[in-house]
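One protein chain is absent from this view; the other protein chains keep their places.
Presenting chain A:
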Amino acid sequence: MAVNQLNYSENISIHTNEGINCKTRKAFFPIIFLPLLAFALALHLHLTVPNNQELSIRYTYAAVLVAATALYSILCLLSLKIEILSQKLKHFVPLITVAVLLVELWDLVTLKLALLELPYFPGPDKVLSVFKDDWQLLLKSTLYSLRLMFIAYLIGVLLGLVTGITMGWSKKVNYWVTPFLRVIGPVPATAWIPVAMVVFPTTFSASVFLIVLAVWFPVTVMTSSGIANVRNSFFEVARTLGADKKYLIFKVAIPAAYPNIFIGLFMGMGSSFLTLIVGEMIGVKAGLGWYINWAQGWAELHKVYASLILMAVIFSSLLTLLFKVKDKVLIWQKGLIKW
(Lines give C-alpha, C1' and ligand atoms only; values in the text may rest on other atoms or scores of the structure.)
Protein backbone atom coordinates (compact mmCIF):
# COMPACT_ATOMS: atom_id res chain seq x y z
CA MET A 1 0.00 0.00 0.00
CA ALA A 2 2.64 2.42 1.09
CA VAL A 3 4.69 1.56 -1.97
CA ASN A 4 1.72 2.25 -4.24
CA GLN A 5 1.17 5.61 -2.68
CA LEU A 6 4.77 6.51 -3.19
CA ASN A 7 4.59 5.61 -6.85
CA TYR A 8 1.45 7.61 -7.22
CA SER A 9 2.96 10.76 -5.80
CA GLU A 10 6.03 10.27 -7.97
CA ASN A 11 3.81 10.18 -11.02
CA ILE A 12 2.19 13.41 -10.01
CA SER A 13 5.49 15.14 -9.57
CA ILE A 14 6.67 13.95 -12.97
CA HIS A 15 3.56 15.39 -14.58
CA THR A 16 3.94 18.75 -12.91
CA ASN A 17 7.56 18.83 -14.00
CA GLU A 18 6.54 18.30 -17.58
CA GLY A 19 3.99 21.07 -17.21
CA ILE A 20 6.70 23.46 -16.10
CA ASN A 21 8.94 22.42 -18.96
CA CYS A 22 6.20 23.14 -21.50
CA LYS A 23 5.56 26.53 -19.99
CA THR A 24 9.20 27.58 -20.05
CA ARG A 25 9.56 26.31 -23.60
CA LYS A 26 6.61 28.43 -24.74
CA ALA A 27 7.75 31.45 -22.74
CA PHE A 28 11.19 31.26 -24.35
CA PHE A 29 10.04 32.63 -27.69
CA PRO A 30 8.68 35.99 -26.60
CA ILE A 31 11.55 36.46 -24.13
CA ILE A 32 14.22 36.02 -26.75
CA PHE A 33 12.75 38.94 -28.71
CA LEU A 34 13.09 41.38 -25.81
CA PRO A 35 16.63 42.50 -26.70
CA LEU A 36 15.53 43.04 -30.30
CA LEU A 37 12.74 45.29 -29.07
CA ALA A 38 15.24 47.17 -26.93
CA PHE A 39 17.61 47.60 -29.89
CA ALA A 40 14.76 48.86 -32.05
CA LEU A 41 13.54 51.28 -29.37
CA ALA A 42 17.04 52.64 -28.82
CA LEU A 43 17.64 53.09 -32.51
CA HIS A 44 14.25 54.75 -32.98
CA LEU A 45 14.77 57.21 -30.11
CA HIS A 46 18.30 57.97 -31.17
CA LEU A 47 17.33 58.76 -34.74
CA THR A 48 14.06 60.62 -34.10
CA VAL A 49 14.43 62.64 -30.90
CA PRO A 50 16.03 66.00 -31.79
CA ASN A 51 19.59 66.61 -30.59
CA ASN A 52 20.18 69.24 -27.94
CA GLN A 53 23.77 68.86 -26.82
CA GLU A 54 25.33 68.91 -30.29
CA LEU A 55 23.77 69.60 -33.63
CA SER A 56 24.82 66.56 -35.58
CA ILE A 57 25.40 62.90 -34.90
CA ARG A 58 28.18 60.74 -36.36
CA TYR A 59 26.00 57.64 -36.73
CA THR A 60 28.59 55.56 -34.85
CA TYR A 61 26.18 54.66 -32.08
CA ALA A 62 23.51 53.90 -34.64
CA ALA A 63 25.91 51.67 -36.55
CA VAL A 64 26.86 49.84 -33.35
CA LEU A 65 23.18 49.31 -32.56
CA VAL A 66 22.53 47.89 -36.00
CA ALA A 67 25.58 45.64 -35.81
CA ALA A 68 24.56 44.42 -32.36
CA THR A 69 21.06 43.70 -33.62
CA ALA A 70 22.45 41.70 -36.50
CA LEU A 71 24.82 39.77 -34.26
CA TYR A 72 22.07 39.01 -31.77
CA SER A 73 19.76 37.84 -34.55
CA ILE A 74 22.43 35.49 -35.88
CA LEU A 75 22.96 34.06 -32.40
CA CYS A 76 19.22 33.54 -32.05
CA LEU A 77 19.10 31.64 -35.32
CA LEU A 78 22.08 29.51 -34.32
CA SER A 79 20.52 28.79 -30.94
CA LEU A 80 17.65 27.05 -32.72
CA LYS A 81 20.22 24.41 -33.64
CA ILE A 82 22.58 24.55 -30.66
CA GLU A 83 20.98 23.79 -27.30
CA ILE A 84 23.83 25.17 -25.13
CA LEU A 85 23.79 28.46 -27.00
CA SER A 86 20.08 28.85 -26.50
CA GLN A 87 20.48 28.34 -22.77
CA LYS A 88 23.31 30.88 -22.64
CA LEU A 89 21.22 33.37 -24.59
CA LYS A 90 18.24 32.83 -22.34
CA HIS A 91 20.49 33.59 -19.38
CA PHE A 92 21.71 36.85 -20.91
CA VAL A 93 18.38 38.11 -22.30
CA PRO A 94 17.43 40.25 -19.27
CA LEU A 95 20.97 41.61 -18.95
CA ILE A 96 21.25 42.56 -22.62
CA THR A 97 17.83 44.19 -22.60
CA VAL A 98 18.50 46.32 -19.56
CA ALA A 99 22.00 47.22 -20.76
CA VAL A 100 20.69 48.48 -24.10
CA LEU A 101 17.98 50.48 -22.37
CA LEU A 102 20.52 52.02 -20.00
CA VAL A 103 22.78 53.06 -22.86
CA GLU A 104 19.82 54.65 -24.57
CA LEU A 105 18.97 56.43 -21.33
CA TRP A 106 22.51 57.76 -21.36
CA ASP A 107 21.91 58.95 -24.94
CA LEU A 108 18.70 60.68 -23.87
CA VAL A 109 20.05 62.56 -20.86
CA THR A 110 23.14 63.74 -22.75
CA LEU A 111 22.85 64.28 -26.47
CA LYS A 112 19.08 64.38 -26.69
CA LEU A 113 17.85 66.32 -23.65
CA ALA A 114 21.19 67.87 -22.58
CA LEU A 115 20.34 67.28 -18.93
CA LEU A 116 24.08 66.64 -18.52
CA GLU A 117 26.48 69.02 -20.16
CA LEU A 118 29.50 68.85 -22.41
CA PRO A 119 32.43 68.40 -22.23
CA TYR A 120 32.02 66.35 -19.07
CA PHE A 121 29.14 64.15 -20.21
CA PRO A 122 29.35 63.24 -23.89
CA GLY A 123 26.73 60.87 -25.27
CA PRO A 124 27.36 57.33 -26.54
CA ASP A 125 27.63 58.50 -30.14
CA LYS A 126 30.47 60.89 -29.32
CA VAL A 127 32.30 58.38 -27.12
CA LEU A 128 32.01 55.52 -29.59
CA SER A 129 33.21 57.79 -32.36
CA VAL A 130 36.56 58.00 -30.61
CA PHE A 131 37.20 54.39 -31.59
CA LYS A 132 36.68 55.41 -35.21
CA ASP A 133 38.65 58.67 -35.16
CA ASP A 134 41.50 57.86 -32.83
CA TRP A 135 41.88 54.10 -33.28
CA GLN A 136 45.54 54.30 -34.23
CA LEU A 137 46.61 56.02 -31.06
CA LEU A 138 44.30 53.85 -28.97
CA LEU A 139 45.71 50.70 -30.51
CA LYS A 140 49.27 51.88 -29.97
CA SER A 141 48.51 52.77 -26.36
CA THR A 142 46.83 49.43 -25.78
CA LEU A 143 49.72 47.45 -27.21
CA TYR A 144 52.17 49.49 -25.20
CA SER A 145 50.25 48.90 -21.98
CA LEU A 146 49.87 45.20 -22.71
CA ARG A 147 53.57 44.78 -23.40
CA LEU A 148 54.55 46.51 -20.16
CA MET A 149 51.92 44.62 -18.21
CA PHE A 150 52.84 41.24 -19.69
CA ILE A 151 56.58 41.53 -19.07
CA ALA A 152 56.21 42.92 -15.57
CA TYR A 153 53.42 40.56 -14.48
CA LEU A 154 55.41 37.55 -15.63
CA ILE A 155 58.55 38.65 -13.79
CA GLY A 156 56.50 39.51 -10.68
CA VAL A 157 54.76 36.14 -10.70
CA LEU A 158 58.00 34.22 -11.19
CA LEU A 159 59.76 36.12 -8.40
CA GLY A 160 56.70 35.76 -6.17
CA LEU A 161 56.46 32.03 -6.76
CA VAL A 162 60.15 31.47 -6.10
CA THR A 163 60.11 33.61 -2.95
CA GLY A 164 56.85 32.11 -1.73
CA ILE A 165 57.90 28.51 -2.33
CA THR A 166 61.30 28.86 -0.68
CA MET A 167 59.69 30.74 2.23
CA GLY A 168 57.00 28.14 2.64
CA TRP A 169 59.56 25.40 2.55
CA SER A 170 62.62 26.69 4.37
CA LYS A 171 62.35 28.06 7.90
CA LYS A 172 65.59 29.99 7.43
CA VAL A 173 64.45 31.77 4.28
CA ASN A 174 61.14 32.43 5.98
CA TYR A 175 62.94 34.01 8.96
CA TRP A 176 64.97 36.40 6.83
CA VAL A 177 62.42 37.32 4.19
CA THR A 178 59.35 37.75 6.43
CA PRO A 179 60.40 41.11 7.97
CA PHE A 180 61.27 42.40 4.51
CA LEU A 181 57.89 41.27 3.22
CA ARG A 182 56.07 42.74 6.22
CA VAL A 183 57.69 46.15 5.83
CA ILE A 184 57.89 46.55 2.06
CA GLY A 185 54.79 44.61 1.09
CA PRO A 186 52.00 46.80 2.44
CA VAL A 187 53.44 50.01 0.91
CA PRO A 188 51.50 50.57 -2.34
CA ALA A 189 53.88 50.08 -5.25
CA THR A 190 52.83 53.45 -6.65
CA ALA A 191 54.34 55.17 -3.63
CA TRP A 192 57.73 54.16 -5.02
CA ILE A 193 57.22 56.15 -8.22
CA PRO A 194 59.53 59.03 -7.28
CA VAL A 195 62.27 56.63 -6.19
CA ALA A 196 61.85 54.40 -9.24
CA MET A 197 62.08 57.40 -11.57
CA VAL A 198 65.41 58.34 -10.08
CA VAL A 199 66.92 54.89 -9.70
CA PHE A 200 66.00 53.38 -13.07
CA PRO A 201 67.54 54.57 -16.34
CA THR A 202 64.32 54.54 -18.38
CA THR A 203 60.70 55.18 -17.53
CA PHE A 204 59.93 51.77 -19.00
CA SER A 205 62.25 49.91 -16.63
CA ALA A 206 60.98 52.04 -13.76
CA SER A 207 57.39 51.04 -14.44
CA VAL A 208 58.38 47.40 -14.88
CA PHE A 209 59.92 47.58 -11.43
CA LEU A 210 56.79 49.10 -9.91
CA ILE A 211 54.47 46.49 -11.38
CA VAL A 212 56.82 43.67 -10.44
CA LEU A 213 56.74 44.93 -6.87
CA ALA A 214 52.94 45.17 -6.93
CA VAL A 215 52.58 41.61 -8.22
CA TRP A 216 55.38 40.05 -6.18
CA PHE A 217 53.86 40.88 -2.80
CA PRO A 218 50.46 39.12 -3.02
CA VAL A 219 51.88 36.19 -4.99
CA THR A 220 54.61 35.66 -2.39
CA VAL A 221 52.29 35.94 0.58
CA MET A 222 49.64 33.61 -0.82
CA THR A 223 52.16 31.06 -2.10
CA SER A 224 54.15 30.83 1.12
CA SER A 225 51.07 30.64 3.33
CA GLY A 226 49.56 28.09 0.96
CA ILE A 227 52.62 25.88 1.20
CA ALA A 228 53.02 26.34 4.94
CA ASN A 229 49.41 25.23 5.43
CA VAL A 230 49.55 22.01 3.44
CA ARG A 231 48.21 19.15 5.56
CA ASN A 232 51.10 17.29 7.12
CA SER A 233 49.46 13.95 6.37
CA PHE A 234 49.99 14.57 2.63
CA PHE A 235 53.73 14.74 3.25
CA GLU A 236 53.61 11.70 5.53
CA VAL A 237 51.77 9.61 2.97
CA ALA A 238 54.15 10.73 0.23
CA ARG A 239 57.15 9.81 2.37
CA THR A 240 55.80 6.32 3.04
CA LEU A 241 55.41 6.02 -0.74
CA GLY A 242 59.11 6.67 -1.21
CA ALA A 243 59.07 10.39 -2.05
CA ASP A 244 62.28 12.42 -1.91
CA LYS A 245 62.50 16.10 -1.06
CA LYS A 246 62.07 17.19 -4.67
CA TYR A 247 58.85 15.19 -4.96
CA LEU A 248 57.56 16.62 -1.70
CA ILE A 249 58.09 20.17 -2.93
CA PHE A 250 57.04 19.93 -6.55
CA LYS A 251 54.50 17.13 -6.49
CA VAL A 252 52.91 17.65 -3.09
CA ALA A 253 53.49 21.10 -1.60
CA ILE A 254 53.03 23.16 -4.75
CA PRO A 255 49.95 21.41 -6.15
CA ALA A 256 48.37 21.42 -2.71
CA ALA A 257 48.99 25.17 -2.58
CA TYR A 258 47.53 25.86 -6.06
CA PRO A 259 44.23 27.22 -4.74
CA ASN A 260 46.12 29.74 -2.63
CA ILE A 261 48.59 30.51 -5.38
CA PHE A 262 45.72 31.37 -7.72
CA ILE A 263 44.31 33.82 -5.21
CA GLY A 264 47.76 35.42 -5.20
CA LEU A 265 47.84 35.55 -9.00
CA PHE A 266 44.37 37.11 -9.00
CA MET A 267 45.26 39.74 -6.40
CA GLY A 268 48.56 40.38 -8.15
CA MET A 269 46.77 40.98 -11.44
CA GLY A 270 44.45 43.47 -9.78
CA SER A 271 47.27 45.47 -8.29
CA SER A 272 49.24 45.28 -11.53
CA PHE A 273 46.34 47.00 -13.37
CA LEU A 274 46.32 49.75 -10.79
CA THR A 275 50.08 50.22 -10.82
CA LEU A 276 50.20 50.10 -14.61
CA ILE A 277 47.66 52.88 -15.05
CA VAL A 278 48.97 55.09 -12.27
CA GLY A 279 52.54 54.56 -13.45
CA GLU A 280 51.62 55.49 -17.00
CA MET A 281 49.69 58.54 -15.87
CA ILE A 282 52.62 59.89 -13.97
CA GLY A 283 55.82 58.86 -15.65
CA VAL A 284 55.57 56.85 -18.83
CA LYS A 285 54.95 58.64 -22.11
CA ALA A 286 52.70 56.04 -23.70
CA GLY A 287 49.99 53.53 -22.86
CA LEU A 288 46.34 53.72 -21.84
CA GLY A 289 47.08 55.48 -18.55
CA TRP A 290 49.00 58.11 -20.44
CA TYR A 291 46.18 58.38 -23.01
CA ILE A 292 43.61 59.08 -20.31
CA ASN A 293 45.80 61.69 -18.71
CA TRP A 294 46.58 63.33 -22.03
CA ALA A 295 42.92 63.39 -23.11
CA GLN A 296 41.97 64.91 -19.79
CA GLY A 297 44.58 67.59 -20.28
CA TRP A 298 42.82 68.64 -23.49
CA ALA A 299 39.42 68.39 -21.79
CA GLU A 300 38.47 65.67 -24.27
CA LEU A 301 36.37 63.70 -21.85
CA HIS A 302 34.84 61.58 -24.59
CA LYS A 303 38.32 60.14 -25.16
CA VAL A 304 38.67 59.47 -21.45
CA TYR A 305 35.39 57.54 -21.49
CA ALA A 306 36.42 55.65 -24.60
CA SER A 307 39.69 54.52 -23.05
CA LEU A 308 37.88 53.58 -19.84
CA ILE A 309 35.61 51.32 -21.87
CA LEU A 310 38.63 49.83 -23.62
CA MET A 311 40.39 49.25 -20.30
CA ALA A 312 37.34 47.59 -18.82
CA VAL A 313 37.19 45.21 -21.77
CA ILE A 314 40.92 44.41 -21.72
CA PHE A 315 41.32 43.96 -17.98
CA SER A 316 38.15 41.97 -17.69
CA SER A 317 39.32 39.69 -20.50
CA LEU A 318 42.69 39.19 -18.82
CA LEU A 319 41.02 38.19 -15.55
CA THR A 320 38.67 35.89 -17.42
CA LEU A 321 41.68 34.27 -19.06
CA LEU A 322 43.32 33.78 -15.67
CA PHE A 323 40.17 32.14 -14.31
CA LYS A 324 39.93 29.91 -17.38
CA VAL A 325 43.47 28.71 -16.65
CA LYS A 326 42.49 28.24 -13.01
CA ASP A 327 39.51 26.11 -13.96
CA LYS A 328 41.78 23.92 -16.09
CA VAL A 329 44.47 23.52 -13.44
CA LEU A 330 42.11 23.28 -10.47
CA ILE A 331 39.68 20.87 -12.09
CA TRP A 332 39.92 18.82 -8.88
CA GLN A 333 38.69 21.68 -6.77
CA LYS A 334 35.18 22.96 -6.37
CA GLY A 335 34.50 26.55 -5.46
CA LEU A 336 37.39 28.95 -4.85
CA ILE A 337 36.61 32.47 -6.05
CA LYS A 338 34.15 32.83 -8.89
CA TRP A 339 34.61 35.35 -11.66
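In the analysis below, contacts are C-beta pairs under 8 Å (C-beta built on N, C-alpha and C of every residue); 3 or more make two chains touch, one makes a residue touch a chain; residues count from 1.
Here is the rule we use: contacts and distances are computed from a predicted model.
Visitor: Name the absent chain as its UniProt record does, using one of the following: "Ring-hydroxylating dioxygenase subunit beta", "ABC transporter ATP-binding protein", "Sarcosine oxidase subunit alpha" or "Fe-S cluster assembly protein SufD".
Guide: UniProt lists the chain that is not shown as "ABC transporter ATP-binding protein".
Visitor: Looking at the full complex, which residue from A:V252, A:L265, A:M281 or A:V304 touches the chain that isn't shown here?
Guide: Considering the complete complex, A:V252 is the one touching the chain left out.
Visitor: Which residue numbers on chain A touch the omitted chain?
Guide: That gives, for chain A, the contact residues 231, 233-234, 236-244, 247, 251-252, 255-256, 258, 330-334.
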